[in-house]
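Note that this complex is displayed minus one protein chain, with the remaining chains in position.
Chain naming follows the written order as A and B, and within any one chain the residues start at number 1.
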Amino acid sequence: MIGALALLVAPILEASSESKPVTGDAIVVGSIGDASRLLPILATDSASGDIVGLLFNGLLKYNERLEIVGDLAEAWSVSEDGLTLTFTLRPNVRWHDGAPVNAADVRFTYEKLVDPSVRTPFSSGYELIESVDVLDARTVRIRYREPFAPALESWMMGLIPKHLLEGQDVNTTPLLRKPVGHGPYRFVRWKTGELIELHANPDYFEHRPSIDRYVYRIIPDTATLFLELLTRGVDLTSLTPLQYARQAQNPRIERAYQKFRYPSFGFTYLGYNLQDARFKDVRVRRAISHAIDTQAILNGVLYGLGSRATGPYPKESWAYDPSVTPEPFDPKMATVLLAQAGWEDRDGDGWLDRNGQPFRFTILTNQGNEVRRQVAELVQQHLKAVGIDVRIKVIEWSTFVHEFIDKRRFEAVLLGWNLSRDPDLYDLFHSSKTKEGEYNFVGYANPEVDRLLEEGRRQFDRQQRRRIYQQVHRRLAEDQPYTFLFVSDALPIVSSRFRNVVATPIGIGHNFIDWYVPREEQRYRALLQP
Amino acid sequence: MALYLLRRLIGMVPVLFLITLISFGIMHLAPGKPTDAAMAFNPKASLEARQRMEALYGLDQPLAVQYQQWLRRLVRWDFGRSFLDDRPVGEKIAERLPITLTINLASLALILLIAIPLGVVAAVRPGGLFDRLTTVLVFIGYSMPSFWLALLCLVWFGVALRWLPISGLHSLDYESFGLIRRALDTAWHLMLPISIAAFTGLAGLSRYMRSSMVEVLRQDYIRTARAKGLSERRVLFHHGLRNGLLPIITLLGLSLPDVIGGAVIAETIFSIPGMGRLLYEAVMARDYPVVMALVTIGALLTLIGNLLADLAYAYADPRIRTGAEPR
Partner (left out) sequence: MGLVIVAIAAPWLVPHDPLRITLSDALLPPSATYPLGTDQLGRDVLSRLLYGTRISLVIGIIAVGIAVIVGTSVGAIAGFYGGWIDAVLMRLVDTLLSIPTIFLLLAVIAMDPSERLLQLAPHLPLLGHLLTLVDPQIVILMMVIGLMSWMGVARLVRAEILSLKEREFVLAARVLGASSMRLITTHLVPNAMGPVLVSATLGVGGAILTESVLSYLGLGVQPPTPSWGNMLNEGRIALGVAWWLTIPPGLCIFVTVLAFNLLGEGIRDRISRRE
């Protein structure tokens, strides 16, 4: 999960004494991966997403308190019946080539999102739309077939320029590599595999960003990335828990950088194949949850840089139910539950058995994630202590997805979900989403949860939704289709010469355009030509 | 001669075809689809969306058809578009080829510069101190895992001494440099990768050089030359070296495909956008068009390299050159 963190930019102008807009300097961001397509509807990888977030805006966005506020939309409303969304765009927002951003662009973006020939994976958020009507240059009305609360989040998608893309094949347009946006930064150049450079947009509708240049450097090796940090070749990147905890002792880094820490939006879990006879029994699942010392894992592998997950929602989510407590580490309770389910060590070999079969299963996880692998090894050790024999298999990603997940050929998996802020979990836990290739691959089916998930989608009122999803949280905690392990912290590190950098639930990038470097500390001169 | 050449060239075609067929098969045997990176486990991408994507890439058609389509494009010199970012494969290769070529050719030049004299001098006194010393030295380079060496050098030269940059090809302000400064900047960045590549690759060529020279120096004509009273230097370089270089040329021909190949790990560590990473990332992402293109080009170069090597050998060996019947 290493990558730059410039998220959607917020128009919050803090009236703090420090934010005198001193412009200049450049920020060098270190990223493991290169971008692939710089167009919002096609930006599937995180690197593309990072860059696109600075070049394009959506109609709405989240502010630092996780509330939905207008971004390109000056005003917006939801009809009584929840079927119509109406947006009014700000006046005077321009594309980087000077043309005005208007409602026609909204409609065009929608058309391309649902166009079957466009290779976008994001279409499902827009399939319930019945029509998008341009009422005038700045107003657009979107009608849905059913009330669909996650729609608001879907309109945080960056708008694409109709006047440049109309009539072109969006899949192969040169705009993918030379984008024209309307956001706080404009595109300058992209040297494949090396770097992407952006310059501040002086006409940005909020105000011109203080940092002149944004350089996104691609450094694919974590070791090298760290070395670059040591030599100050990189100003912003993410740290692994190990790096955060350990190089805290390195004075060189302490002086030159500021570290931040905030919970990421997602969780790591041990998922069970609920078709497996052993895991069908909720006592077994709870027993395993009790047998795993998650706090020890947090301390040992994450160096304490995370928190226990009690269900599918992190604490920052407004759908989180604080009354749900995490499964306590209690190996004795685990043994009791397992015995109730018929598992005891009858043959004295150290492993639990039932009907002559020892309790043995394999945890699958994906290659390339060090932390996850270490977690798996610890889980293996903890379960050994209660007599369960766990094998670990690390599989390359594509193979993993196709051969094991999609075909349900697994016993347990150790994985994580990165969630969007909207608490809709329909795709993960609704009983209809168990087809091959869908995400309820554990096979969870609870009619009450189904009902709740359906209802939660149709409700716009946040209070109502909160009640619904908190119930979902409680049910899932009771049923334990996953053992919810932990939520890890995001650990960005920024060169100390940047001011105004603040960690909030949404991250540190929300006020990126207000970051600045005092003149005497600026390192990189501005480029003379654009 | 020309006939031989023609025959060889024609013979390459079926081999090439076979290679592409085998590679295509292997590629598709590996489970997974190129759309996985974007689609799999993306909660915003529904199953229908994924299937649609696969159809758009032609992945839902039977393998034989896919292969045919690829072949048809190939004869038109069209390598298709990468699945990762929809760019023409040719463009992606053209982007990375120069830097890989630069590094490979530069390190090759460095190797030759060092290996040839080393081999010659060592051959003069086989078993002597110089010979043994250089053997060990050269083998040290050969036996070291290059990525380990790279990491160590980075920490030493980059962090501890701050003499060399850690990664990347150019400094940030490269665009504003004049031509000379640009060249220097690039050289500075490439110093470590090229040196390490040369150091680890030295053994092959220098051992060959040495043994070839030893062989040559044992020949009668050398003794004759010496008997004739020619200076040692003339003997060595004029007579000895000329013949000793032959196997080297053969070797060079055989390493033609390596010139466009890149070492994945070195490129990753130094953040060099080269051909090695291209192939690696393409295989991992199941980017079939890119993989097939690279395999085909690699195979073609191997075959051509073999041909050149054989030709060079034939040319050098007068017995064959006269077009006499092969014995």
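Brief remarks on what is shown
Heads up, the rule we're going with is that a contact is a pair of C-beta atoms (placed from the backbone, for glycine too) under 8 Å apart; a residue touches a chain by one contact, two chains touch by 3 or more.
Since we're looking at a predicted model, the values are computed, not measured.
Interface note: of A:S31, A:T240 or A:T335, the residue touching the hidden chain in the full complex is A:T240.
Screening A:E370, A:D461 or A:E478 against the full complex identifies A:E370 as the residue touching the chain left out.
Contact with the undisplayed chain is limited, among A:E403, A:E438, A:E455 or A:D479, to A:E403. By the touch definition given at the top, chain B reaches the unshown chain through residues 15, 18-19, 22-23, 26-27, 29-32, 135-136, 139-140, 142-145, 147-149, 151-152, 155, 159, 203, 207, 257, 261, 264-265, 276, 279-280, 283-284, 291, 294-295, 298-299, 302-303, 306.
In the full complex, chain A touches the hidden chain at residues 221-223, 226-227, 230, 240, 242-243, 246-247, 250, 296, 299-301, 367-368, 370, 373-374, 377-378, 381, 392-396, 398-399, 403.
Note that in this section only the chains that are shown with their structure count from here on.
Here the CA centre of chain A is 40 Å from the CA centre of chain B. Considering their complex, residues 26, 28, 34, 36-37, 44-45, 116-117, 119-125, 171-172, 176-177, 191-195, 215, 217-221, 223-224, 227-228, 230-231, 233, 396-399, 401-403, 405, 417, 419-420, 427-428, 435-439, 524-525, 527-528 of chain A touch chain B. Put simply, chain B touches chain A in their complex at residues 30-33, 36-53, 56-57, 81, 84-87, 92, 95-96, 151, 154-155, 158-159, 162, 165-170, 172-173, 175-176, 268-273, 277, 284-286.
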